[in-house]
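One protein chain is absent from this view; the other protein chains keep their places.
Chain lettering (A, B and C) follows the sequence in which the chains are written, and residue indices restart at 1 in each chain.
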Amino acid sequence: MAVVTYLEAIRQALMEEMQRDESVFLLGEDIGAYGGAFKVTEGLYEKFGPNRVIDTPISESAIVGAACGAAMMGMRPVAEIQFIDFISCAFDQLTNYAAKSRYRQGVGIPIVVRGPCGGGGRGGPFHSQNVESFFLNTPGLKMVEPATAYDAKGLLKAAIRDEDPVLYFEHKFLYRRIKEDIPDDDYIVPIGKAKVRREGKDISVITYGAMVHVALEAAEKLQSEGISLEVVDLRSLLPYDEEAILNSVVKTSKVILLHEATRIGGYAGEIAAVIAEKAFDCLDGPIVRVTSPDTPVPFSPPLEDFFLPNAEKLMKAARQLAAY
Amino acid sequence: MAVVTYLEAIRQALMEEMQRDESVFLLGEDIGAYGGAFKVTEGLYEKFGPNRVIDTPISESAIVGAACGAAMMGMRPVAEIQFIDFISCAFDQLTNYAAKSRYRQGVGIPIVVRGPCGGGGRGGPFHSQNVESFFLNTPGLKMVEPATAYDAKGLLKAAIRDEDPVLYFEHKFLYRRIKEDIPDDDYIVPIGKAKVRREGKDISVITYGAMVHVALEAAEKLQSEGISLEVVDLRSLLPYDEEAILNSVVKTSKVILLHEATRIGGYAGEIAAVIAEKAFDCLDGPIVRVTSPDTPVPFSPPLEDFFLPNAEKLMKAARQLAAY
Amino acid sequence: MTRAKKNLETTKLTKEQYLNFYYYMRMTRSLEERLTILFRQNKVVGGLYRSLGQEATAVGSASALRDGDVISPLIRDMGAMLVKGVRPRDLFAQYMARDGEGTSHGRDLNIHIADMKRGYVGPISQLGDMVSIMAGVALAGKMQGKNIVTMVYLGDGATSTGAFHEGVNFAAVLRLPMITIIENNGYAFSTPTEKQCLVKDFADKAKSYGIPGEIVDGNDVEAVYNATCRAVARARAGEGASIIEAKTFRMLGHAQHDDQRYVPKELIAEWREKDPIKRFQEFLKKNKMATDESLKEMDEKILAYLEEEAAIAEATPFPTPESSLEDVYYETQKHK
Partner (left out) sequence: MTRAKKNLETTKLTKEQYLNFYYYMRMTRSLEERLTILFRQNKVVGGLYRSLGQEATAVGSASALRDGDVISPLIRDMGAMLVKGVRPRDLFAQYMARDGEGTSHGRDLNIHIADMKRGYVGPISQLGDMVSIMAGVALAGKMQGKNIVTMVYLGDGATSTGAFHEGVNFAAVLRLPMITIIENNGYAFSTPTEKQCLVKDFADKAKSYGIPGEIVDGNDVEAVYNATCRAVARARAGEGASIIEAKTFRMLGHAQHDDQRYVPKELIAEWREKDPIKRFQEFLKKNKMATDESLKEMDEKILAYLEEEAAIAEATPFPTPESSLEDVYYETQKHK
């Protein structure tokens, strides 16, 4: 066991998987000697050399495309998108080539496309986005977003070993802000399994990524007010853990869906639909969404702080729902 | 009044808007002398010349980008995407440039990006998609999808006159299959307003595009079984008509969300979330989704027929919900 | 050394090789003609695309490859797929949206089928995307020490896509053994090349990537073969990517529904004279490798073979509706 940050956990997963399996390799912009914009791949170039840690031109579409092609030959590419916002440039390759290949031509595409997402870093409209919803309506893709260092490592390993294309979102706000003791030995966190981070009985807060910590903070604070939040960390966004979601709703009968992405068309819609369809009987109140408002991510500190969901906003929503 | 097809209604709107406003112009692939892959722009090149009906290289990103640039100078470009599936190649320009320009630099982008969507034509995975969900989580965009010839014309005119970027989805299955008498004089169908296509009292079917006709067919058939469907045609997908949705739910207390796009991450999620949040009290049963299954759009007739929602599938869902 | 190798690979064709060129070009054309009949009988589902007049480009280029090499064909490259071993029945069944080994099981259309063993990838419709895919295949081959070459086919129109640009540059910079064949057939759907790009020679695009670009008469199967051999030799020698522009012409509309009234009649007449098969027949006869009779015999054999293959395809059932739910993920994969 050793205490590592979320970022170090990601690096460990890359390192260990590259050691375990020769077919695993990395490609992306400035990931080689420089170690990546956030230094996630630092040291890997030195360890594995330029053939397995490949610096590419500024070409997100080609990065993803080349990863797909290599995967078709049995390789296990892990592509880095310098900021996940730039995945928009590879949207076509991901949704049309990677996602549909197994179905339409019988050839699986075991790639991982990873990159830093999320706000709180004064990154402005193009370095702060949460892009999961863009990809949610594309069968064939998988998506995960870890909230802890333990999961960061275990989910990345699972993603690399998965037979299908996995988008791996790492929340940059967490990179160096959270750390924990994680096991030294090989482990994975299976894709598709949520985790109850805190048991509660009044309201289920279903969330993922950096917002898990917001939910935990709110849960802690609300305890003294006699409101008991259950915090469900989805971890996998596609596929999602329907059973865990419904189990929690059955238990609490009230739900808040919390995410950092903006509201309309955000991830919460899907979960609301599942709950309203499959656990309608158990519901004792409206399904409430706590999200960012429908604007681009603003840059200036007062604006971004106003924009992002936080414990206060969640607590306010929870108090209202508890009183329902 | 004259009887026109859905396709002719679109052409009329283009023609009339170009006549009305010199700043309206068209750009896209093969839209000039050839008149477009579906002949939507037929005759416009002859009428308005090569400067206002511009054939472009195969460059969706540049088509949308150039449209944005021209719009910043006061023009009103209408870009055609030959099949809406290829809008994936312009995803970046649309979500990052067009959508955010007014917000981040104070410059509005009054463009329309239109193209044929939807299945039923044996088009396979890349000529049949419904792409609305890809764009639903991007504040700054608008989206519409007409279900009738009347709306096709009125919504396109509204889109062209709108000050913001509008994605206009035309369902290719309807192009020549539906026709109606529409007024000769200038009219618009305002963006953001739904229309109740059929009044009913038991279940609200909330839908749009080609599925409106499926819903109407099912409603007609179910009448004899004593199940009364109300059919709400959203027409505008972003913004959507929350009031009309909630009004219908208040009236019927039961909801089916019907769309042709696949299920997970499909448009229905957003509407389910709004209803489960704002009309929870009125609900007398689960919110049911009737959609395509979570696969790419398959090509072969038996597969595509199995894939697409139809009146039978809707009726089955409606019977179950009615009995709830 | 490289030079010696190049010469070795591009000279002295055997009679068998020449006859193979003919066989595959003829097969391509006859197969497409057979498909046209099926189309008229309403048995083909969706559009039908022809490569009439472009057979030499597809066949000549693919003939320069060997087992293990991988191509990404487009609708005009059935000939290349045949060289790589696709069975006519697969193409017939695929165009008729049938099930069966060698097809996409009714999921995708026309030539969108893959066989990584035989060495062809099923393209997607979004033009240009296959370039970086094939760069990736080449990259993997290099990593795995396989010394394979990949070849990506695309039209003049597809060079306008950003995906083309990113893919070729990527392959160039990483010195990947990838050959891009630009089939300049004068049109992209209704759009003539001069509205697509101001360059006269698409081979000039290579200058923008610092890689070799060569122009070849796309209707001369041997010339195409030789040009491709040169690029293949460079690729196998570790010299990286190349572009070949094959100048040819699309003798029919974009697809069956398109009467190409926008193409000047004279242009079609001019190119009809350059028909790659007629031209190659003359060549074979002049060089005493074939006679009218031997050619007729071969043609008839091909037709008979295609008849059998078409019958097999026609007898192949449609996929079952429920099968459409399979294979989206590994976890639900039935077809391996």
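To be clear about the criterion, contacts are C-beta pairs under 8 Å (C-beta built on N, C-alpha and C of every residue); 3 or more make two chains touch, one makes a residue touch a chain.
Just so we're clear, the structure is a prediction, and the values are computed from it rather than from any experiment.
Note that of A:17, A:85 or A:145, the residue touching the chain absent from this view is A:85. When the omitted chain is restored, the residue from B:85, B:132 or B:164 that touches it is B:164. When the whole complex is considered, the residue among B:92, B:202 or B:230 that touches the unshown chain is B:92. Shown as candidates are C:28, C:63, C:160 or C:281; the residue that touches the absent chain is C:160.
Of the residues in chain A, those that touch the hidden partner chain are 29-30, 32-34, 37, 55, 57-59, 61, 83, 85-86, 88-89, 122-127, 293-296, 298-303, 305-307.
One chain is missing from the display, and on chain B it is touched by residues 25, 51, 54, 56-57, 59, 61-75, 77, 92-93, 96-97, 100, 102-108, 139-140, 142, 162-164. The chain not shown here touches chain C at positions 128, 160-166, 169, 172-173, 195-200, 204-205, 207-211.
What we mean here is this: only the chains that are shown with their structure count from here on.
Distance between Cα centroids is largest for the pairing of chain A with C. The distance from the centre of chain A to the centre of chain C, with each centre set as the mean of the Cα atoms, comes to 41 Å. In terms of their C-alpha centroids, the spacing between chain B and chain C amounts to 37 Å. The distance from the centre of chain A to the centre of chain B, each centre being the mean of the chain's C-alpha atoms, comes to 30 Å. Among all residues of chain B, those that touch two or more other chains are 85, 88-89, 125-126, 294-296. Counting partner chains per residue, chain C shows two or more touched chains at residues 104-105, 107-108, 112, 124-126, 162-163, 328.
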